[in-house]
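Sharing a structure with you now.
Note that this complex is displayed minus one protein chain, with the remaining chains in position.
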């Protein structure tokens, strides 16, 4: 099975290259990059010298389709919607890491982003939250790979929502992301001296991942859900921690929560439920596809606090994308993603 | 006016030394340190060479009282309760940075900490949230200087609580602190390699600053308030950002919030209300006594999001302590605290 | 005395604004910025809200000259050479932070930079290494403010060179700088994720500050000096540490070195000679105008190791520029620069 990466030199793209280069069941056969067409990949990422010997190419759909059966798109939104129809027409399956195919209703996408040029494909696209939508992913030809914030929020929440344990009007999501989430593009907000020793919220209750989470939760709950979402920027390269507040609809014990999450995820190696007294930490998932989940019941206020930690570039982007490919190909979901974590 | 610092070599103590050394209206006359008695202060903090020439001394109450009219205690809790009676008996006023004199009811303190050995002084102690309790501070002989988390939480909340704008059963406080908040003591949790590239919550719904906030808010509201509080650790030395979620009791507009906060703080130079579109950032308050406050109304969920940023060692500890001293002495609250912030 | 800053929104410019805003003997009367003309300074640097209320203006020479008697230029090289003649013609004194007026010989400048458009002014310009060239600075109308690397290198070296203690053919300078030295402009090399957890050399034996150091040392030594210079980038915002290796021309003892440096700098408050056993650390000079100097004799190899630490934006740029202004104005060199250092 040959795979390609379109947009290989952004951070998510480069992480795809890292994972796919070491994947034992697929062959990474083509990389494209607009900015670095004609440049060896290891000139852009010298870390890869001796490990990845490919050269970036300009994007030529025919060529990509000749050389790959599955293609990953790691591009800014709005570009994929014009490319995906061409890939699908040539029977090349697509995992799209942008937002273009994450929404089943075009109107929701268009309210948050802009006009959609391939609305007719939305019903074909499967939202690639791997552990949750395994079956749909197995038969998908087009995956809308989830955003990093939605991944970190939905994985702890959905099992509890499915068991109807939470008052859906009380959901508050306070997320914190490392800087790589903003990508490799130059912006004053990613300048070292602006980020270092700085901690701040941004796009307060106004981030585009908010409607994405609302849409999935509404579908799961069978009723409209509007959560409050505030993302923050942490002075570190990788990692995302999400703290979720929710009021249970009835008196719950820790064992109820644990049991619900264990039932949902016991067959899924990448979800690690923290044992009592431990708390998720981005350091523990750095460079891995794990999503660590912990929780605490605040008795005095009768609130449940859920906490998740992921690596925003792995489980929040490239790792989950490869996990989805594995599922699509009928492989073990963890193939190529089992690197042992670093102790620090 | 001569002042002393007891516990001068911890981080809050050293910050007191920094501020008081440059204070134009007081003379820093004695420093004590158990660990570094007999050692020049600038051997412990070489940054201070050429600026602070004092030597740390062991703690001798008589000597301190001979040499200072006001004393700052920057010690772990439980020690001040044994020292404060001796200082007050000698007519030396005290600003205590520990938790020992922050609670008016001993039982609340004892539930969160341990037995209190000077309960009879609690009614004399004034909670030193400078902008809020100016009048009581003016005539105080003993200040219980607020914790860093309570400072960052109460300053944005109290004006709104006083105007009865918020449903007090909905308060959620998600705070993020730099590492200096844990002090200079050695612990694996402050080891560089455990903190760097790490973000995590700790003492979830179980931090001792939670009852401190509850107590003050309950007093302000005239009814019991139990907020949910989750602190997090940020890989940076200084700074604290607090994100507060609350549901208004009636339909509010941004102008209502702004007007309430402006009314409360227009006479107080250290409270800066962010203008629309800007958001507090710990980088903007680093090394200063400012508390920056921003807010956003999330219309879809009808929630108010309040955000504050302080330097945990300045407004969250030493700076507010000096501000309290200024008020006690009848000086402008800002004397000695007006250093121009660094652009980065 | 009114002063202006041309190029106020770069990092060195903003640092000038910080220092000059708090300077008790001058009035900061005009700020210019090409990129932010018409924008309030505290919108660009929100840290300054409540402290600096000025608005950036476009550059109009007449206006600047009407409103200031001294002007600081914090611009990229090549621009100042066209502006300085106009300022001088209007009797406005200039402290130029670029390289344009650091060289007495145009040919040396032109070899390292580009053609010089105001060669005739080079003989008037004084190299503003404050402690070394006090007398010339006192009567200067045009200061070429030294580069950060040259400042950190020349301050420890010049006294030893003047006493002819070192073999000038053996000088090796290994410098390490924080990221702010590269300025506020956007570049992939200042992207947080490229700098964080990265340490590297750059412009190896090819940095433009090398000829600047060679020129000054050659002048001091009365013979050509060519040192080897390798700059490195440290993952931190501020600070510069320079490690210098030199072989003494005769057997030296630590006391000889100490005595030489003490003689040179005992009257200069911003040079701090580390006592035995202590070593310069950028943390100790952060935000200050200090240059800390330490040294060690390596007996087995008969080499002297000199180490200096400065804040690249203060002593390495804006602080030294203000120090030079102080000297030009006949003030104490330290006025406005005596802020007490932070303990961390």
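Here the chain labels run A, B and C in written order, and each chain numbers its own residues starting at 1.
Going forward, a residue touches a chain if its C-beta (ideal position, glycine included) is under 8 Å from a C-beta of that chain, and two chains touch if they have at least 3 such contacts.
The structure presented is a predicted model; accordingly, all values stated were derived computationally and were not measured.
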Discussion item. Among C:66, C:105, C:174 or C:256, exactly one should touch the missing chain; which is it?
Written reply: C:174
Discussion item. Just to verify: which one of B:184, B:203, B:268 or B:338 makes contact with the chain not shown?
Written reply: B:184
Discussion item. Please identify which residue in C:182, C:234 or C:293 touches the non-displayed chain.
Written reply: C:234
Fill in: In subunit B, positions touching the absent partner
11, 179-180, 184, 186-188, 190-193, 195-197, 235-237
Worksheet item: So that we can see where the missing chain sits, which residues of subunit A does it touch?
Response: 11, 14-15, 17-19, 21-22, 45-52, 180, 197, 237-238, 269, 272, 274, 278, 281, 283-288, 290, 292, 339-344
Worksheet item: What residue numbers in subunit C mark contact with the hidden partner chain?
Response: 169, 172, 174, 176, 178, 193-194, 196-202, 204-206, 226-228, 230, 232, 234-239, 241, 243, 245, 279-283, 286, 294, 296-298, 300-301, 303, 305, 307, 309, 344
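Heads up, the rule we're going with is that only the chains that are shown with their structure count from here on.
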Worksheet entry | Whole-Å gap separating subunit A and subunit B, where each centre is the average of the chain's CA atoms | 39
Discussion item. Taking the mean of the CA coordinates per chain, how far is subunit A from subunit C in Å?
Written reply: 46
Worksheet item: subunit B: which residues touch two or more other chains?
Response: 197, 237-238, 281, 283, 286, 344
